[in-house]
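Have a look at this one before I ask anything.
Note that one protein chain of the assembly has been removed; the remaining protein chains are unaltered in position.
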Amino acid sequence: MTSLEDKFEESKKLGLQIAKESEDDRLMTLSVGPQHPGSGHFRFIIKVDGDYIVYCDPDPGYVHRGEEKMCEYRNVIQNIPHLERPVIHDSNNITYSYSLAVEELVGIEVPRRAQYIRALASELNRQVYTLYWLAIYGIFLGHSTMFMWPTGDRELLIDLLEVLTGARVTHAYNIPGGVRNDMPDGFKERCLRQVRYLQKRFKEYEDIFYNMPLFRQRTEGVAVLSKEDAIKLGVTGSVVRASGIPYDIRKAEPYDIYNEIDFKVQYMKTGDCFARSYVPFLDMKESCHIIEQLLDKMPQSGEVRAKLQPNPKGPPGEAYRRVESGRGALGYYVVSDGTPKPYRVKISVGSFRNMLALPYLLVGQKMGDMPATYWSLNYWPVEADR
Amino acid sequence: MASYPQNFRFGEFVGSLIWLIFWVLIIVALVGLPLIFIVLFYVPLPPVGDQVLTPYLFLTSILYPQSAIPVIKTLMGTDLFRVAMFPGFTYAALIAAVTIFIERKFLAKMQLRVGPLYAGKIEGILQLIADGLKLISKEIIVPSGADKLMFWAAPIAFVSTAAAVVALIPAAPGYVVADVDVGLLAVFAILGFFPLIALLFSWASNSKYPFIGGLRALHQMIAFEIPFILSALSVVILSGTLNLTGIVDSQLQSYWFIFFLPISAFVFYISSLAELERIPFDLPEAESEIVAGWLTETSGMIYGLLQLGSYVKTYALAALFVILFLGGWAGPMVFPAEIHTPIVNISPIYDQEAANGSLWFTLKTFGVIMLMLLPRGISPRIRMDILLHTGWYKLIVLAFINIFVALALIYGGILGPGGLLVR
Partner (left out) sequence: MSANKDEPKKPDTSLLPTPAAKPPATATKATTGTQPAKKEQEAPPFEKGLVEEIKKKFGESIKVVFIKPLRTKIMVEPKDIVAIATFLRDNMGFDHAESVAGTDYPKDGQIEVIYHLGSYTREDLAAHVLALTTRTNRDDALLPTLINVYKSVEYHERETFEMLGVYFEGHPRNDRFLLPEDWADIPPLRKDFRIKGR
């Protein structure tokens, strides 16, 4: 059992000079990002001693838009399209918990069919996000085929979501009170066809990527986040599940109709890069089963949207609701003062919480493990900045 | 908002074009044409057979192409032809160009894409020309604080070093630029320049990521140089010569060495991948770790030259693999002994052996190049410590195994002078 402080001690045993404050001639400071192919809209400053990273300081904020401040100027419905901007690849999930929180505040009953459609859109979107994430994980490890295959297969799901919601990535589909519109005819068959195809492709992904000996060599036993550290750092989503904690909001606190769905929480116990890269993939596989069940159990007809006033407003109060997004728990803390506009909206995103693990995992690693570690944290820079 | 000047007049634009054409015509008429006449009349041209090549004879070849054949035959005998055309640079650069195109299409098919499609009507075959034009037209940015001389010299040195390797490769019987006795040793000596150029260029860039990339290139190439040479050493033991033409000849007399030395061939293949900085050994250019490695500060044609150099190097190492293990230009004869062509009789310059040899050599080389392109589609990048471990521990041991095999074959009387399997 290694605590976080011990990590620094371990690195010292390697003969490394751990840089905390002072500069040293032996160390080279590198700014990884924001103009770096391996960073995204994000920067972390690292210091390297030879090939070893001895210091890491994340510096987000390059795409900070002030979503929380913007929310205070619009009413609860107007907030939907701009709130999904931080994660356009996962836009159904980031608006999902907002809708839940607003429904709790205003007091709206969501029709049953709408709950199913919401969950369906959310699961499809989780797959879209995870495929994109997986593609980038592939190219971060120099595996260009693994970049192209998920990106190509993601297009099919995007087309599917376009049929459902009318937009390719920014859906604005979840609204307080249900979903914007009903499923089109023949959607169920098309959706099942795509899911079957994906399940076939997942086997090929395993063959070319996860079972590749070079990939195993690069990820197994690298950047291990122990269970105790994971709890202490409060990481979430696939990162915490890779460290041996089977915590999934869908199971822990089932929202909407998730308590009627039969699925397993996917987790691994090693806590290394391989586990962190494999758990989202397992999630995606499980998500296929969830989609099949959702399509099966869905009421065939009914309302998909509760009737709302033009400016929905509830009594003063506050709500904190969470959903399991592609990157982990995504919570909204909404405070209402009785007016149609929210008084305060706080978005607690998985990326922001997982970013905390980055310095602890990177210190003591080799530089070649940097992209594998960084992207295994299931981190989406734009979401963390909000 | 920098598209066109505010006071744009179409008439002025057309006028400027006409002026441009006018000046080009003036320069051609006053400088170009006199220059051609001076060359034709005053420079002594080489004798062709029994005739002296006069300007008259030269110009008649426009109307009577048959008279140009002796001129071409003479030119083909010169060193200049060998250096510039067939086994030399043009051939290598053409193969490099085809390699780039094949790589893109081949990789695209593996990744369920279409690859280049639009430039050129058929499957984007002109994509390379488009890319080249783009690279030429781009600005070359020299970083502030860079060592300018080194920065400009390195790309040229890279290409010329790659071309120097090509000069030692025989592509057909008798077709080699420099037929030296220590050919194989010279190849390795010249290959040793590449890490130096990479390191100097990365240092001259005055930037951190290129410097890390340069150091990585140095580590990697040194780690793989030794198994590289050791794997070729077993071939030398079998053939008894360092001359590359001699190595091919000894394979023509017995069998291809890949049947005797498969492990050496494997080690040579892996080491040449590392030498070429191709995936999975593209650590010096690992873009998610160190931007583009030692190529980070390159732009425009500097990048183009370095790419050209690396693909020429790919050809050189693939050709070396063919010569060492796949019997060089050995192959069944497919060309007829005599050739009759309708309009122009090219039989004076037709050489059955050379045509057949270069065909088989080119085909085998492309086969090996395809093998070298394959890992890019199926493999992730390796890590530095695994790479060094592979180079220093595993490959050297493997190479030694086949050295002992080769020695056993020689002393067992199976190969070598008067061996059992020598025809």
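As written, the chains take the letters A and B, and residue 1 is the first residue of each chain.
Here, a residue touches a chain if its C-beta (ideal position, glycine included) is under 8 Å from a C-beta of that chain, and two chains touch if they have at least 3 such contacts.
Small disclaimer: the values here were computed from a predicted structure and weren't measured.
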Next item on the list: Counting contacts across the entire complex, name the shown chains the missing chain touches.
Entry: A
Notebook entry, point to check: Of A:His64, A:Arg216 or A:Lys264, which residue touches the hidden chain?
Noted result: A:His64
Check: Which chain A residues would touch the chain omitted from the figure, given the whole complex?
Finding: 4, 60-61, 64, 66, 68-70, 73, 100, 103-110, 230-236, 240, 245, 247, 252-256, 259, 314-320, 322, 329, 331, 333, 335, 337, 343-344, 346, 348, 352-353, 355-356, 385-386
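Simple rule for what comes next: only the chains that are shown with their structure count from here on.
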Next item on the list: Indicate the whole-number Å distance between the mean C-alpha point of chain A and the mean C-alpha point of chain B.
Entry: 47
Check: What residues of chain A sit close enough to touch chain B in their complex?
Finding: 28, 30, 36-38, 51, 138-149, 152, 208-209, 212, 214-215, 217-218, 366-371
Notebook entry, point to check: Given the complex with chain A, which residues does chain B contribute to the contact?
Noted result: 107, 110-113, 208-209, 212, 279-280, 282-283, 286-292, 376-386
